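A protein chain is absent from this complex, but the other protein chains hold their places.
Moving on, here comes chain A:
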Amino acid sequence: MSRVTYHDAARVFTGNSPVRAVDNLRLTVDDGEFLVLVGPSGSGKSTALRMLAGLEEIDEGSVHIGDTDVTSMPPKSRDIAMVFQSYALYPHMTVAENMGFALKLRRIPKQDVRQRVAEAAELLDLTEYLDRKPRALSGGQRQRVAMGRAIVREPSVFLMDEPLSNLDAKLRVETRANIAALQRRLGTTTIYVTHDQTEAMTMGHRVAVLADGVLQQCDTPRELYERPANAFVAGFIGSPAMNLETVPLTAEGARLDEVTLPIPRGAMDSLGGGSEVTVGIRPESLRLVSDEQPDSLALHVELVEELGADCLIHGRTAVDGKRLIVRADGRRPPALGDTVHVVVRDPEEIHLFDAGSGNRTA
């Protein structure tokens, strides 16, 4: 049983103005789960991971692995293995020595070490490179050695700190799938840090979004996409980002440009009669229509990004000059300077957030 629990764990960097790099993190990762920690740089995701590894102090709260409180345990007793962003392979050791180093230190018999290294190498397709030094390997091979070094230890938790960021785009997509498959096969609890929301969405069973050291939301990728808990998560998850605009609130709904977006009664009540609301509409929730359509929003096209299947239309609303991005059919892209008309595909797809706190309403 290797569930990981952060009990209001915090890391405070002291200095002239103390920084709470990780602020009262409360999070449970179930046994065998693949959890992705995602956030922009400086959000505390790596610090949270390093706290679990024992490379960073836990200033407040506690961290448990299984039923053991590891808060003040040295890293080597925590039964974890970590894959670093830079891989951190020992340059003076061969691949086999790199992978077997931790086992050797634990005085596991040579024969067993060799066997476990051979098995891991087999799994990662590294058998023919076992006698090479890291410098004689390609980036992808080094990445696999770093994975292998973690696997041979058979830890109860894998920690991965942006392990794919040094790979080129194609290899990254390939390795992404391999790591996810490997994790399913081994069934080891895994915590994976990334700033790339595509990685987060495709790999994790659940994704925890952090910003400024504070956990914003932890949920399945689908739930994050469909019901973001606040405006930050809404803007962070999804590519291109959700259109978020703070607009005036009327009795009928939210006024965006000349158009009134309807707001469900329940949501209206929880807005508490404020005068403004933050409206979130994903680019794919907007649909191009003909200009006769009533209640359509006129957009002045400023940039068109053609992606092949789709195109992304960057435009400004005619009256208020708000910037919006629309995902449209790639076969008939509008020209620069055109005016296009859009409507929201389904009123259900409008996300509403409190204009002050940014929290989701209803």
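One rule holds in what follows: a residue touches a chain if its C-beta (ideal position, glycine included) is under 8 Å from a C-beta of that chain, and two chains touch if they have at least 3 such contacts; residues count from 1.
The criterion applied here is as follows: contacts and distances are computed from a predicted model.
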According to its UniProt record, the missing chain among "Neutral metalloproteinase", "Multiple sugar transport system permease protein", "4Fe-4S dicluster domain-containing protein" or "Coenzyme F420-reducing hydrogenase, delta subunit" is "Multiple sugar transport system permease protein"
Residue of A:134, A:148 or A:280 in touch with the missing chain, whole complex considered: A:134
Of the residues A:82, A:151 or A:313, I need the one that contacts the missing chain. A:82
Residue-wise, where is chain A in contact with the chain that is not depicted? 53-55, 75-76, 80-82, 84-92, 101-102, 105-106, 133-135, 138-140, 142-143, 149, 166-167
